[in-house]
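Before anything else, here's the structure in question.
All protein chains but one are shown at their positions in the complex.
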Amino acid sequence: MRPSKRQPDEMRAISFERGVSKHAEGSCLVKFGDTHVLCTASLEERVPGWMRNTGKGWVTAEYGMLPRATGDRMRREAAAGKQGGRTQEIQRLIGRSLRSVVDMAALGEVQITVDCDVIQADGGTRTAAITGGFVALHQCLSWMEARKMISVNKVLKDHVAAISCGIYEGQPVIDLDYLEDSAAQTDANFVMTGKGGIVEIQGTAEGAPFSEEEFSALMGLAKTGIARLVSLQQMAIG
Amino acid sequence: MRPSKRQPDEMRAISFERGVSKHAEGSCLVKFGDTHVLCTASLEERVPGWMRNTGKGWVTAEYGMLPRATGDRMRREAAAGKQGGRTQEIQRLIGRSLRSVVDMAALGEVQITVDCDVIQADGGTRTAAITGGFVALHQCLSWMEARKMISVNKVLKDHVAAISCGIYEGQPVIDLDYLEDSAAQTDANFVMTGKGGIVEIQGTAEGAPFSEEEFSALMGLAKTGIARLVSLQQMAIG
Amino acid sequence: MRPSKRQPDEMRAISFERGVSKHAEGSCLVKFGDTHVLCTASLEERVPGWMRNTGKGWVTAEYGMLPRATGDRMRREAAAGKQGGRTQEIQRLIGRSLRSVVDMAALGEVQITVDCDVIQADGGTRTAAITGGFVALHQCLSWMEARKMISVNKVLKDHVAAISCGIYEGQPVIDLDYLEDSAAQTDANFVMTGKGGIVEIQGTAEGAPFSEEEFSALMGLAKTGIARLVSLQQMAIG
Amino acid sequence: MRPSKRQPDEMRAISFERGVSKHAEGSCLVKFGDTHVLCTASLEERVPGWMRNTGKGWVTAEYGMLPRATGDRMRREAAAGKQGGRTQEIQRLIGRSLRSVVDMAALGEVQITVDCDVIQADGGTRTAAITGGFVALHQCLSWMEARKMISVNKVLKDHVAAISCGIYEGQPVIDLDYLEDSAAQTDANFVMTGKGGIVEIQGTAEGAPFSEEEFSALMGLAKTGIARLVSLQQMAIG
Amino acid sequence: MRPSKRQPDEMRAISFERGVSKHAEGSCLVKFGDTHVLCTASLEERVPGWMRNTGKGWVTAEYGMLPRATGDRMRREAAAGKQGGRTQEIQRLIGRSLRSVVDMAALGEVQITVDCDVIQADGGTRTAAITGGFVALHQCLSWMEARKMISVNKVLKDHVAAISCGIYEGQPVIDLDYLEDSAAQTDANFVMTGKGGIVEIQGTAEGAPFSEEEFSALMGLAKTGIARLVSLQQMAIG
Partner (left out) sequence: MRPSKRQPDEMRAISFERGVSKHAEGSCLVKFGDTHVLCTASLEERVPGWMRNTGKGWVTAEYGMLPRATGDRMRREAAAGKQGGRTQEIQRLIGRSLRSVVDMAALGEVQITVDCDVIQADGGTRTAAITGGFVALHQCLSWMEARKMISVNKVLKDHVAAISCGIYEGQPVIDLDYLEDSAAQTDANFVMTGKGGIVEIQGTAEGAPFSEEEFSALMGLAKTGIARLVSLQQMAIG
């Protein structure tokens, strides 16, 4: 029995609120249950130095957590003077995931920065960030299309979304909340496209090692879940 | 004529949403028009080293801005590796303001950290943070009272709230939004208590120096505005 | 009775020693009693990036304290690896104050950095720094005028000086020394021009909130004191 | 055809040189072809603060690269003033991998730090570091056993080793060198135990997304390869 | 001919002004011509962690330069966020030099920090700092003796002083000023005790390598010069 009474293959309530930011070209407040991530996509003319004069653009991501997004207050990274290893790992993952569905030549020489800030955390912040970050990115591209800068359909090759799965009390389950995440034997994050292609897999044995069969069960759950996330994204995008 | 069509003595729509955080002992999403600040109050057993064994508590504040809270994306302070001078100035002001109405001996040897994170900025973030931070602090103290740790009435000596006033196109006005703030000749922030005592005054000539009479006009606006903010706080606290 | 036996409206012995630096274009060792601040004004061809090709110049300030300028040795900021919040707050104030009397177009595209280093501290270091920093800045501009780079009278619109006032044992007093500063109920810093215009006001309740009347008394003291500082500056400048 | 003329399932020449450090309790210079990593295991009495008085130990890892381990000289992280995101990601992975086979209660309240420094890089540094780090860790534990501090067999639950696999020119191959790594469509790192349990999986689409079948092919290669690495470890340990 | 018209063995005007700081236990403003260094010696009860409960004390030094102590303004190290290599090298040298004449057991478990801040630089700042730092240290020890904490004669084993020598236009000269220092072929700093023992030698070929004979000539100059510095110290100490 899961603490939240959910079925093993049941995700939390998922919602996307587009256009929540007065300033950003694209934005989305994504909720996976009590995990709330505010994603903004900011268009900038400047690309990183190593991309200049290539005619290609770039998509990058940054990730942060408000200090009291979690059960105990965590030290503010700006006050600590650096981003921790976990933060860097997650923002690199978000950036890679979003770039996997973008045609950089079609985007042209601009940079889009997707900021994913966790307002409230209850497990699965990185998968929510990827999934909501895509919606913010899409809105930013639509903003550009409206200004005749690009064609969304040429820049975006597919949807991308992500979900965590894990083995909790011996049972493969999807979309772990914090209680499950802390107690799971195995924890895996999957990033997949709308067509079902795999973009990124990260599986970790928290306790005992896991078997290939267990891993396949998690991947099975993920495929179904991500398909559903993609259709929710489609509805949000309208 | 103000860009927002407001009267000189008309504040923006003000709202307080209490208890917005699942985790924090106290929280408040405060809105001054399009300026939105999420305030959380976190109770910690640990006081700073120099306060240990004094029997007294401490209230401190931290301030941050999401990178795209503003019209142009700003660099994330955690990525830059330090908090800027403006951030430090503001969080020191918030801390001093909140401490001015707290009896540290009645609080006992605990620390409350009030995090004020600007979700969206449109001028007046520091005054919104102080005004909403008070509501979050009050909820945290109520949480403590419910657990028989303190008595709110003994700890809190008064309300505290803040407002900006300025001279915009020769006219003293209250609660400047970003458009006014950028163009104001003089900009002043006032922090006052419920009884009308002054806690902090910061006045700056952005262009030409200002006169004592101009300053008095700003203070007059502030007194009326803060009285209204205090009554809104009272309604929010219930 | 003030610890120093001064009258409420009596400032400490004030002195300006111009040209104390062999290298700087302008310099001034300013003393407000036992508070000694060495101010140097350095002319640089380079303006900040955002000012380039505007034809306008810039005046900026930095502030520091020798580690044993104070009663207890403080950690050296260079060794700590960053400037504290108080330092940044003060150097921003000094810069704003000096800029308020400079015509940047008349200065032309150069930068003047005014370094204010506290050799010995006994309260009022920021007001001494502003007041002495003006003298150093003036000498730097004279140096430029002697080289036909500018006309001092076109660049400098007025004098600027600063003083602290506070309520000590219920009595409004001017130019607080450390003993008074530590015990004052209210502490306010005033920055004004030679013509009596107000450039900056910062008032803080250290203990109980203060009233508008008390604040007016402080401003009255400040006006008289700053008028005297300006005439002392005039004598120093010669 | 692979640039190195290897068969798809052929790893590079693997060697372990134990005891290469005069000072460290355990050490191993591991070579996967031209990738050379020096691993040292250092025993320290001090555990991290949050583990004190738990009776349990800790194993952690740090990773570094000499500036000219690579084709172009990279900036020294100590000179840059921080460890990059890639470095932190890798050292977190090494630490988790090694901890997965250690019984912390049997180890007792000590900390072992495994430093993995890349002397020369040609792809696969993280997998070489995990595989060689295990040998260094084992030698450190043997050193402890010789001093009657622990029993190696109680502390070490199994072997752990790692290998990279990827899809290079449409073909699943094992143990990618730098040339293959730069051109691979898909890149996956596998960490497994001697009994074949999976400890960590990280798969990334560098270009187009990959399919579940492709991923299975990579995992198949990894299982065989890791089994061989484990038997090489056993020979090295003697 | 030296730019300053001095004889090869002629030092600049040397002066020591003791007790210049209102706060420090010991202080000395030392001048070697236009090189002015403010030295303060601060007594602290706390010793570094690795010295606790040894019954022994410690003497350490820090060195800094005001930004416009030099011909061109240098970046403030506190603003740069770290002390440069030159600063660290110099402060380590000052600390070693002063410790060479202190009996740490006789000092007892306290720490004395000697801060050497260059107010104005014209070559030879490190040698002036050591020579003046000794006078500040002596005054601090006298302060302690007056409070029956130590006996100066037991703590201080000897005087210590320092001078630079160099080969300028083929001629060995003593106490180089900035003009000579920039043009010298060889530059050497000598630290010696009152009894003529050598504490530290640092010789550097700025252009062509130098010979043993040249080095001996420099050492000869240094011995005479340091003997004179020591007698000046004795007069200053009284």
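For reference, chains read A, B, C, D and E in written order, and residue numbers begin at 1 within each chain.
Definition applied: a contact is a pair of C-beta atoms (placed from the backbone, for glycine too) under 8 Å apart; a residue touches a chain by one contact, two chains touch by 3 or more.
In this text, all values refer to a predicted model and were calculated from it rather than measured experimentally.
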Chains in view that touch the one left out, judged over the entire complex:
D, E
Considering the complete complex, of E:Ser21, E:Thr70, E:Ser100 or E:Ser164, the missing chain is touched by E:Ser100
In the full complex, which residues of chain E touch the absent chain?
82, 84-86, 88-89, 91-92, 96, 100, 188, 192-193, 195, 197-205, 208-212, 215, 219
At which residues does chain D meet the chain that is not included here?
21-24, 27, 34, 38, 40, 42, 44, 62, 64, 66-71, 73, 76-83, 87, 113, 115, 117, 119-120, 122
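By definition in this document, only the chains that are shown with their structure count from here on.
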Expressed in steps between touching chains, what is the minimal separation of chain C and chain D?
3
Could you tell me which chain lies farthest from chain E when each chain's centre is the average position of its Cα atoms?
A
For chain C placed onto chain E, the superposition rotation in degrees, Cα atoms, nearest 5
180
Quick one: chain A and chain C, Cα centre-to-centre, how many Å?
50
Residues of chain B that touch two or more other chains sit at 81-82
Among line, ring, star, complete and other, the chain contact graph is line
A full list of chain pairs that touch reads A-B, A-D, B-C, C-E
